[in-house]
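Written below as structure tokens is the structure these notes are about.
Note that one protein chain of the assembly has been removed; the remaining protein chains are unaltered in position.
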Amino acid sequence: MAKRTPSVIAGLRGPRVNAEDIATDDSVDTDMADAVPATTGQDRGFVAEDIVFDASDLSVYYGDFRAVRDVNMLIQRKEITALIGPSGCGKSTVLRSFNRMNDLIPTARVEGDLLYRGVDLYDPRVDPVEVRRRIGMVFQKPNPFPKSIYDNVAYGPRVAGRKKGLDDVVESSLRKAALWDEVKDRLQESAIGMSGGQQQRLSIARAIASDPEVLLMDEPCSALDPIATARIEELMAELKDEYTILIVTHNMQQAARVSDRTAFFSVEVDETSDRRTGLLVEYTTTEKLFSNPDDERTENYITGRFG
Amino acid sequence: MADISISNSSTAAVGSLSVEALAGPQKRARKEALIRSVFLLASLVSILISVLIVVSLVRESWTFMTQVDWSVTWGQNGWRPRRGLYDMPTLLVASLIVTVIAMLVAGPLGLGAAIYLSEYASKKTRSFFKPILEVLAGVPSVVLGFFALFFISPQVIERIGRNGWLVIGAVIIIAYLAVIAGWTRNLVRREAGTELATQIKRVLTLTALVATALILIWWVNSVAGSGDPASADFFSVKRSGQLAAAAVGVGILTIPLVASVSEDALASVPQELRSASAGLGARKLTTTVQVVLPAAVSGIVAAFIIGISRALGETMVVFMAGGAADEATFTSSPFEGSLTMTAGMASLATGTDNVVGEGLTFQSLYFVGFVLFLLTLFLNIAAGRFVNRVRERY
Partner (left out) sequence: MGLSTIGDNQVARRVEDEIFRSGRDLRGTGFRTLMFSALAVSVFILAVLIVQVVVDGWPTLSGRFGDFWSGTLRSRSSDDGLGISQGLKGSVWIAAFVAFFSFPIGVSAAIYLEEYAPRNWLTNTIDIAIRNLAGVPSVVYGLLGLFLFVKTLNGGQSALFAGGLTLAILVLPIIVITSAEAIRAVPSSLKQGAYGVGATQWDVIRTQVLPFAAPGILTGTLLSLSRAVGEAAPLILVGAITGRLAARDSSLIDQLGERFTAMPIIIVGWVRNSGADEGFGPAAGAAIVVLLALVIAMNSVAVLLRGYFEKKRG
């Protein structure tokens, strides 16, 4: 199907597969690929210059406690990548390490490498504020600021020092978030009075207004009803043309519906200390993960036997 | 897995950034660091103040301790700093008397108010009484000093002293009533639901009303009858202020503090404990006394310790209503006038424009202050321990 560069691929396939496996088990891989019905005909390969994130052997600690380990992932530009798994598997923790939101927890630290467009995100010279302006975030619960709708959307550009042309930014961000028509007449009203679904789209507009390249979404629909959820999913499909999106979700159907690739995380319980460490089990195209996963644990999870 | 592939193997990807692109402007980093250090500096002020307090106390009291003839600090039968007599027992005993009486007032009232507010009061009642307690907490101590001197002293303390028999009589009557009540309760319980019980209840209510009226009349009578200056004091009471009056004033000041710390302790007892107790068929009283109070006991102890510390440190009420100025003779009677540690310090500093006295007078101020500081520090640390114990448990 394609040529490959083993040294990079080593990072693609979850923790259990290393470079040597790929080199020696080449034929096996090919066999398995044949098993996947090539219905889409789309090339799901990675394009080197379009790789936004490259995580290798990434672990996140809270103090001495390792919350999640051995994350190896490549994230492709302008794709939606879903992170799924049972609660406590560290998928949100991983997501938050992608724009250094974990820095806000004093004891949190990261081991391993996490490259954003070739730059080590945890390089001491990197300013997390700069990172977050390029990699925006939408949270689990809608969290509008207790300000007007306009001020909510204009917040990002304002803290970035922008003073002119805010009206245009607000309008285009609200349009992209499919909210403009609903709120254009009440921009100066408080955002607190909006419905949950509107608030979450406002959060998306607020994130877009900072002109990011990547949007991280941490279970953005978990507090919403099915109709509002559907709207957000539609919106994500539209936003994909412009942004790279990573989404953590509890909802497997949602991952299957919206994402191009899916990473399945699981939990490992240490019997002696009863501590739960998350780990990346399998990371591949959404299609394959849900139809023909390599790992038994993934299979069990998606068929509902576990988690 | 064949679908995972890289279509361009060149390592120098077009889309890669340099570290500098993510470094952010230097200016911003400098500004953030500057702001942070300004806030840090502000928080260091508290350490500076603590150090200055300790330094000033230690410095001057060191001078006192090294230069004073220690025989004048003990067994001199009086605190007379301007004459070079620094009898510590005078101040310490007066402080003890005031603190004990103040806690006898503030302890039961504060704890009772807290129990009612936390366990019984409806939301509406709470929102009515809480702000009032907070207003009481904000009453300046000079106001309590005035109140203690012009009301508590003549209207309460002197009357108790003059009418000792009245007080004793009241205690006997209350005890008697309690016995009757207990007996009636048993009777009512035995005859529950019968005509007799209803009758007893009626009689009891009537008796209570009559008794209240009688006590009121009695009280008014004794007020009218107290005009006679010749009536001999039951206790020897100093007119125009005495330790007891000041102590009651200090107690009143301490009520809101004891109430609010106790209430916090009661509020930190998990609701499940109450539900569990109620679920086992316990009554409200049983739940409160046998489940909630024991669970909150550390916090209530802390409330009392904080109250003691506050009462020990209260100055103005004793200074104004304690019945002594400038100097005091040793007394162990709450009906006499004397100076506590705090009032002793305040009276040393007044009366003259120039606060610097002769000899060791000035230093004695700091010696007393140092003793007071150590006592309250010890109490506050102990209280902190108890508070933490509750927090850790729940």
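As written, the chains take the letters A and B, and residue 1 is the first residue of each chain.
Please note the rule applied: a contact is a pair of C-beta atoms (placed from the backbone, for glycine too) under 8 Å apart; a residue touches a chain by one contact, two chains touch by 3 or more.
Quantities reported herein were computed from a predicted structural model and do not represent experimental measurements.
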Q. What are the shown chains in contact with the chain that isn't displayed?
A. A, B
Q | Residues belonging to chain B that touch the chain removed from view | A | 28, 31-32, 35-36, 38-47, 49-50, 52-53, 56-57, 59-60, 108-113, 115-117, 119-120, 127, 129, 131-136, 138-147, 149-151, 181, 185, 188-189, 192-193, 197, 240, 252, 255-256, 259, 283-285, 288-289, 306, 309, 312-316, 319-320, 325, 342, 345-346, 349-350, 353-356, 365-366, 369, 372-373, 376-377, 379-381, 383-384
Q | For chain A, residues in touch with the removed chain | A | 99, 101, 104, 106, 129-130, 132-134, 136-139, 141, 143-146, 155-156, 159-160, 203, 206-207, 209-210
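In the analysis below, only the chains that are shown with their structure count from here on.
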Q: Provide the C-alpha centroid distance between chain A and chain B, rounded to the nearest whole angstrom.
A: 55
Q) Which residues of chain B touch chain A in their complex? A) 1-11, 13-24, 28-29
Q. Once bound in the complex, which stretches of chain A touch chain B?
A. 1-5, 8-9, 12-13, 29-30, 32-34, 36, 43-52, 77, 116-121, 123, 125-127, 129-131, 134, 284-285, 288, 294
